[in-house]
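Removed from the display is one protein chain of the complex; every other protein chain stays in position.
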Amino acid sequence: MAFAQHQTSRRAGLPQMLLRLTRGAMLIVGIYLILYAFYAYQQPKALTFSSFGSLMNNTAPLALAAAGQALVVISRGFDLSVAGVISICNVTLAVYAMDGPGGALLSALLCIAIGVTVGAVNGVLVAVLRLQSIAATLATMIICQGIALVILKAPGGSVANWIADEMTGRLWKTIPVSGLVVAFVVVVWLMIRRSRYGLSLYAIGADEQSAALSGINTRRVRFVTFVLAGAIYGLAGFMLSAQTATGNPTSGTPLLMLSFAAVALGGTSLSGGKGGVFASIMGAAVLMLLQKVLFSFGIASFYTGMFQGVALICAVVFSGLLTRLGEAK
Amino acid sequence: MTQKQDPQTLAQQGDTRGSAKLSRDTISAATVAVLCVLLLLSARLVSPALGSWNQVETVLVLGFFLVVLSYGQGLVILSGGLDLSLPATITLGGILATSWVGATDPGAWYLLPVVLAVCGLVGLVSGIGIVWLRVPPFIMTMAMSIIVASALLGYTDGTPRGSAPDAAVWLMKSTFAGMPTPVSVLIGFVVVGWLFQSRSIWGRYLYAIGTNLDAACIAGVPVVAMQILPYVISAICAGFVGIALVGYSSGATLRMGDDYLLPSIASVVIGGSSILGGRGTNLGTVGGAILLTTLGTIISALGMEFGLRTVIEGSIVLFALLLLREELFQKLRTVWR
Partner (left out) sequence: MKANILKGLVASTALVATGLVGLTAAHAQDGEKFKIYLSLSYSGNAWQSEAANIVKALAATPPYDTQVELIENISGTDPQAQISAYESMIDDGADAIISFPISSTALNRTIRRGCDEGVLFFMYDGTVTEDCAYNVSFLSAGFGENTAQALVNELGGKGKIFLSRGVPGNSVDQRHTDGAMSVFNKYPGIEIVAEYYSFWDDRTTQQETAKALAAHPQVDGVWAQAGEFGVIQALLDANRPLVPMTGENSAGFRRALADPEMQAKGLRGVSSGSGPAQSGYAFKLAMEILTGQRELEPQNIEYPLPWVPAADVKICEGDSYTDGCNVFPESKVPSSFVSEVLNPVLLPEINVESALNGTPVPGATIQPLPADAVVTANNEPGINCDPCEAAPDMYKLTKVEATVQP
């Protein structure tokens, strides 16, 4: 079904692109806006550029991690190696700091290269050797975490100042750079989503057998998916390093479960074939905003988890209901 | 994870299951067992004290928790789900065992089952959410885990009180039938677990549901009950592990379950089960759990820095996965034929 939907209108103008972007992400964008209204009501400073900027800085690493995860999930897979890639990138940037704009570019490329390498290993294990993705990436995650600890034994080192300052700053005091990085990934996604690869991605997620029968090289698509996801995790590691400005060999671990939560919140089905990268990014944004909202409402910190858990279940139930309503029509 | 499958995939899976289920499962369990023995023997190279009967006992006692836990996880995965709420449920069992029962409460004989029932309730809620509200298992159990953990944090004010029930200490610290009690109990547990999963009608229902929900429904399997049941069993197993952990280390902490989630999934998968459900045996899972524990014991004896140890551990897991790969078995079968 998803496959058919995406075959309509391959070429589109900007307005249509925007429409397509929000389709399926409507619910999560709505939640985000309303939560933000609550937050701004409680904490008027939330409407300043600096507050929004720092919120974006907080969100960017998880948003990117969720974006990569979403790709793998759409293809009906799981990628636990996200935690390992981010950790390796982070310690690498802290140990081999390269200053200046050129250094930053090199660093970003280095991170992406790390992600691509790990993604390629995952790709070979899953697509060629046919291991179950959750198991194969569990192994690569453990190995990556070990490598991160070998590169840097204890938290320390410092990320190049240029990266730490500029990547968390705001252009003309308004537009957060971290937001632009995320936007860049969204734009790339919009371009490839219509491509042959994008359509195949949804097809193998929905039904690998019939995708193969219809002539899609499922091995290659799976491989490319893991590589792309790895590259985005690399960017996530880069942005995380910019924000914390220091190295920590276990820095990726907290993002592991959160990345799945973000993907699910965004309405991407964990059984593959449905959903999108933008919705997952918004899912991540809601998760980070939720922290702020709960904080501004002064909820007893012991019970914060309860609200997060209930919110997660509600969001998924609601988006499921909506999907079913839509299908019934 | 998925609950809908294409008929074609299904037909294929049905085929392999029919003709070669036994041989594949036997090979898989045997491979894991051989790997364990090889690891233990090669451990002698690391330290002469390793590979002795003493070390086998240590591994079995330490492996007790993982075996019990991954049995529950295995059932859930078999039915096509996944249980991420294990860490919180373990902690729930442990905290309730110390705070409700305590060291010498004469009511332990009925309070401990009540503790297990409360844990089972957590599984019941997860199961209901998954079946009736159609929340994906991954999200439902993750959310339950967050909720239970935060409820426990509030309930204990951050400081778990009380001490381990005598029964739990007896379970972990005494000897029974010439072996440490946990080893004897473990053997009993595995036998009962095997009877349930491989020899009972319910076990067969679970295989059917994991392979194809719709077909199972048509065939008259009570799908709702049978989808919820694994979560309840898994939660009770986790609660039992919580009580056992309290007996082992004489106290509960709020993070006592955290280290067990990924290993529980890993032992199921290493044991040859499919993460998508419908395939796998509990003997394989037990082997997977023992293999992981053995590996941990040996790795910690290597005088290396932690990062390298982690790399080696991950590589061996990967190696085991590659060795137990589906295609390998198919090739082996064709050779035998």
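The chains carry the letters A and B, assigned in the order they are written, with residues numbered from 1 in each.
In the analysis below, a contact is a pair of C-beta atoms (placed from the backbone, for glycine too) under 8 Å apart; a residue touches a chain by one contact, two chains touch by 3 or more.
Since we're looking at a predicted model, the values are computed, not measured.
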item: Shown chains that the omitted chain touches within the full complex; value: A, B
item: Given B:Leu39, B:Leu245 or B:Leu276, the one touching the chain that is not displayed; value: B:Leu245
item: Residue, one of B:Leu82, B:Leu153, B:Leu171 or B:Val223, that touches the chain absent here; value: B:Leu153
item: For chain B, residues in touch with the removed chain; value: 43, 46-47, 49-50, 54-55, 58-59, 61-62, 153, 157-163, 173, 245, 248-251, 253-256, 259, 296-298, 300-301, 303, 306-307
item: Where the missing chain touches chain A, by residue; value: 19, 23, 26-31, 34-35, 38, 42-43, 45-46, 51, 54, 58, 61-62, 149, 152-156, 158, 164, 168, 240, 243-246, 248-251, 254, 288, 291-293, 295-302, 304, 307, 310-311, 314-315, 318, 321-322, 325-326
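Keep this in mind: only the chains that are shown with their structure count from here on.
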item: Centroid spacing, where centroids are CA-atom means, of chain A and chain B in whole angstrom; value: 30
item: For the chain B and chain A complex, residues of the former touching the latter; value: 1-4, 6, 8-9, 84, 129, 133-136, 138-140, 142-147, 149-151, 153-154, 157-158, 262, 265-266, 269-270, 274-276, 305-315, 317-318, 321-322, 325-327
item: Residue numbers on chain A that touch chain B, as the complex places them; value: 76, 125, 129-132, 134-136, 138-151, 153, 207-210, 249, 257, 260-261, 264, 269-272, 300, 302-306, 308-310, 312-313, 316-317, 320
